[in-house]
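Missing here is one protein chain; the remaining ones are kept as they sit in the complex.
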Amino acid sequence: MEGTFFMVLAACALVPAWLAVRGANLIHAALWLGASLLATAAVYAMLGASFLAGVQVLVYVGGVITLMIFGVMMTRRHEGLVALAESRHQGRAAAIAVTLFAVIAQAINATDGLDAPLSAPVSANGSALGRALVVDHVLAFEALSLLLLAAIVGAVVIARRRDPPDAREAEVPS
Amino acid sequence: MTAHLLSIIVAAPALAALVVLLLPSSARLAIRVASLAGALVSLAGSVVALASYDRHAGGLQRVEDVALVPSMGIHLRLALDGWGGPLLLLTGIIIVAGVAASWTLASRDKEYFVLLLVLVAGVFGVFVSQDLMVFFLFYEVAVLPMYLLIGIWGASHAVPAKGPFARAWRVFSVGDKQYAAMKLTLMLLVGSAAILVAIFAMYIGAGARSFDLADLAAAHFDRRMQLWAFPLVWLGFGTLAGVFPFHTWSPDGHASAPTAVSMLHAGVLMKLGAFGVMRIGMVLLPEGATAWMPVVGGVAALNVLYGAFCAMSQSDLKYIIAYSSVSHMGVVMLGAATLTPEGWNGAVFQMVAHGIMTGLFFSLVGLVYERAHTRSVPLMGGFAHVMPGVAAFFTLACLSSLGLPGTAGFVSEFLVFLGAWHSGHYAWAIPGVVGAFITAIYVLRGTRAIFWGPGPSERFHALTDARGTEWVAPIMLGVCLVLFGLWPRVILDSIDTGTTAWLARLLAVGGNAL
Amino acid sequence: MTLAGCLTLAAALFSLGVYGLLTRRQAVAVLVSVELMANAANLCFVAFSRFRGDVTGQALAVFALALTVAEVAVGLALVILLYRAHGDTRVDLASEMKQ
Partner (left out) sequence: MSPASSFALVAVLAPALAALVLAALPALRRQGTPAAMLCIAGSLGAFGAALAALSRLAHTHTPETWSRPWLQAAGLSLADVGVRVDGTSAPMLVVVTLVALCVQVFSLGYMHGESREAFGRYFAYHALFLFSMNVLVVSPNLLQLFAGWELVGVTSYLLIGFYYRKPEAAHAAVKAFWVTRFADMGLLFGLLALFTASGSFGWEAQLSPAVATFVTLMLFLAVVGKSAQFPLHIWLPNAMEGPTPVSALLHAATMVAAGVFLVVRAAPLFAQSETTRAVMLVTGSVTALFAACLALVQTDIKKVLAYSTCSQLGYMVAALGAGSVFGGFFHLTTHAFFKALLFLAAGSVIHAVHSNEIGKMGGLARRMPLTGGAFIIGALALAGVPGLAGFFSKDLVLEAVEGKLGSLPWIALLATAFLTAFYMGRVVFVAFFGAPANDHAAHAKEHGWSMRGPLVLLATLSVVVGYFGGDLAHLGGHAYHFHFTGGAALASGLGLAGIGLAYAVYGRGPREAPAIIATVDRIAQSRAVNRFYEFGFRRVTLVAADALAWIDRYVVDGLINMTGYVTLALGSRARKIQTGEAPDYVLAVMLGVVAMAAWVVVQ
């Protein structure tokens, strides 16, 4: 029962992922990514990481995908929503992707003890995770918060429209 | 105070550099005074260090030891040995003369003096380090500022080449200061890389987790390791000492460098190379040294003759002096290769003698160039009439260069030839002596062409003799040249102390391996 | 449901991401592919966390998530910049360093 459910979820993750990387329409691709991420969130939940599943839905599907769609909309005119000339190196890319998958799958196959059913979830609630985050790994946590701040400021700085003289300069073809 | 004399000697130029860095670049006099003060402190310290070195006791004196990286056994270990004193003195003399010779520098003088002082702090450090890693670090500190000093303050195409050499100027951009700086730095860095490999081989081979030179000298290295490590040290340091065929950075580098930089580079830095070969290569790798000595000596003899012949063919004054340096550094390596007390004393003495002599040469060439705006010998003539003082000192330098008794050059060359003959290597002594004769030909030919003869021609009528601070370098260096020539024991006693100790051990260990 | 299954799923997602990364030219599409790959890595973390009975994997996944967000934020800013400079968001346009 559980195995079947996992299979279904896996299919729900993989098919949208395929559409996301192949889709010609960027908006659609972003939305398909969101679908794939949702399915993954469900897998998280199955694995007992319900907190993480929640975060995944909120941050990724709610935040990142939205950001992406905004990004697409801000940078493309309507008729340009369709990505052009996306067919480069199809064969080569496919070969690499397949080889990579084959190699990893082979590694998984070759490793013993991975086929046993997984044990009970670590913790039902988020308290253990919370302790891990802000007690055990507090330094990483703080560093990460700093990084986030830096990234946000950096993003603002990068994307900010320049002052008129600079902007004029930027218009001049180099 | 005197307990930390060596630290003071090394740190004084560095501190002066710091002070100069903090001064505004408009305070030109203050910059010079601070630089000169740093140099003078080092010089005074060197004099005290040499004078107070106990020649009878010998060994390491004034030891200072601070652990830098205890886990790897790296110590900032400074101590004075028999060779250190004279070489410190040489460095002190040259830097004071060099600062004086740079007094009239016009552009970016603050940065220039900072680099010059940093460089010289590195040189002082090398001569007193007793830790191989620190030795190497100081060595790099001494070598790297050269790139900027030549690349920024150098001169390009001072004398456009004619005849067959014009092609080299065009194709390789020889004569360009960037070319010279780049070539010099790259060649020396390749040498450093080779040295570093050998240093690690020694560190691991000794197995004592120590870079202390005494520990490494006491360790017994595998003979096979010594056989490949010694050439690395020889050619690595030898590149800086102008060992054939890795000498070609030297003429181009010295020709493009500003006056004081040429003085320091030919006068002191090339000695670092020779010092490294002897102090690191030969002392630490005795079996490798004895096995490779025929090659080292043969190449050195070649150096002497080859440099002299090349110098004879040059028409650019700085190239003449630079090639003569190649020739004279060959004498140093020749002395080292003899593995005799005479030869080693001569080699170290030649480091000092040549340092002073070539410093004198370059300072005078700088004076001439500043006035005549040319370095092309064929254009000159009759300068003795308008600059008698410069002519007199130039002649003195020439005489030392050709090994005239009564100048320092004689003492060293004679000792080296004596060592070569004594060790039975006639094939080294003969090219050496002939090289000294060839030197007589080209230096006196140069002197005659520049200073003698009718003239000077119209365009040089306004030339003047040296003035004011310009006299400092020639007088100081000239007096030392004669003093060391007349009474060599001022420094030879101390040199001999170092030689005796190291050579005895080298022959005891390396001799068995023969 | 086994660890092997989870890992295989992650590998498949990752490979799809690689495929997208190699074929896509639009900057946003590239970001989409990168997100897929990051997501695959996160899945591994969580799966191993469950497998080892240790919550550290989940903590790492949280950190990775946060990192991803930062990355997307900066990435999108770059996309906007690219668009301003070239009027398009094809990454192969950003080849000034070639000269």
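In this document, chain identifiers A, B and C correspond to the written order of the chains, with residue numbering beginning at 1 in each.
Keep in mind that, in the parts below, a residue touches a chain if its C-beta (ideal position, glycine included) is under 8 Å from a C-beta of that chain, and two chains touch if they have at least 3 such contacts.
Model, not experiment: these values are computed from the prediction.
S.K.: In the full assembly, spell out which visible chains the left-out chain is touching.
M.R.: Hidden chain, whole complex, touched shown chains: A, B, C.
S.K.: Pick from A:A24, A:A107 or A:A140: which residue touches the chain that isn't shown?
M.R.: In the complete complex, the chain left out is touched by residue A:A107.
S.K.: Identify the residue among B:A79, B:A101, B:M146 or B:A384 that touches the chain left out of the display.
M.R.: B:A384
S.K.: For the chain left out of this view, which of B:P164, B:G207 or B:G468 touches it?
M.R.: Considering the complete complex, B:P164 is the one touching the chain left out.
S.K.: Please identify, in ascending order, the residues of subunit B that touch the omitted chain?
M.R.: Residues 164-165, 168, 172, 174, 183, 186-187, 244-246, 248-249, 306, 309-310, 312-314, 340-342, 344-345, 382, 384-385, 388-389, 399, 402, 404-406, 410-411, 414-415, 417-419, 421-422, 429-430, 433-434, 436-438, 440-442, 444-445, 448, 451-455, 488-489, 492-493, 496, 499-500, 503 of subunit B touch the chain that is not shown.
S.K.: By the contact criterion defined above, which parts of subunit C meet the unshown chain? Give residue numbers in ascending order.
M.R.: 18, 21-22, 24-25, 30, 91-92, 94-99
S.K.: Need a quick check: the contact residues on subunit A for the chain that isn't drawn.
M.R.: The missing chain touches subunit A at positions 88-89, 92-93, 96, 99-100, 103-104, 106-107, 110.
Heads up, the rule we're going with is that only the chains that are shown with their structure count from here on.
S.K.: Distance from the CA centroid of subunit A to that of subunit C, rounded to the nearest Å?
M.R.: 5
S.K.: In whole angstrom, how far does the Cα centroid of subunit A sit from the Cα centroid of subunit B?
M.R.: Each chain reduced to its C-alpha mean, subunit A and subunit B end up 63 Å apart.
S.K.: Where does subunit B touch two or more other chains at once, residue-wise?
M.R.: If we look for residues of subunit B contacting two or more partner chains, we find none.
S.K.: Note the residues in subunit C that touch 2 or more other chains, in rising order.
M.R.: As it turns out, subunit C has no residue touching two or more other chains.
S.K.: Spell out the residues on subunit A that touch subunit C in their complex, using ranges where they run on.
M.R.: Spelled out, the residues of subunit A in touch with subunit C are 2-3, 5-6, 10, 13-14, 17-18, 20-22, 26, 29-30, 33, 36-37, 40, 43-44, 46-49, 51-52, 55-56, 59-60, 63-64, 67-68, 70-72, 74-76, 83, 85-90, 92-94, 96-98, 100-101, 104-105, 108-109, 114-119, 121-123, 128-129, 131-133, 136-137, 140-141, 144, 147-148, 150-152, 154-156, 158-159, 161, 170, 174.
S.K.: How about subunit C: which of its residues touch subunit A in the complex?
M.R.: 1-9, 11-20, 22-29, 31-33, 35-36, 39, 42-43, 46-47, 49-51, 53-56, 58-59, 61-63, 65-74, 76-85, 89, 96
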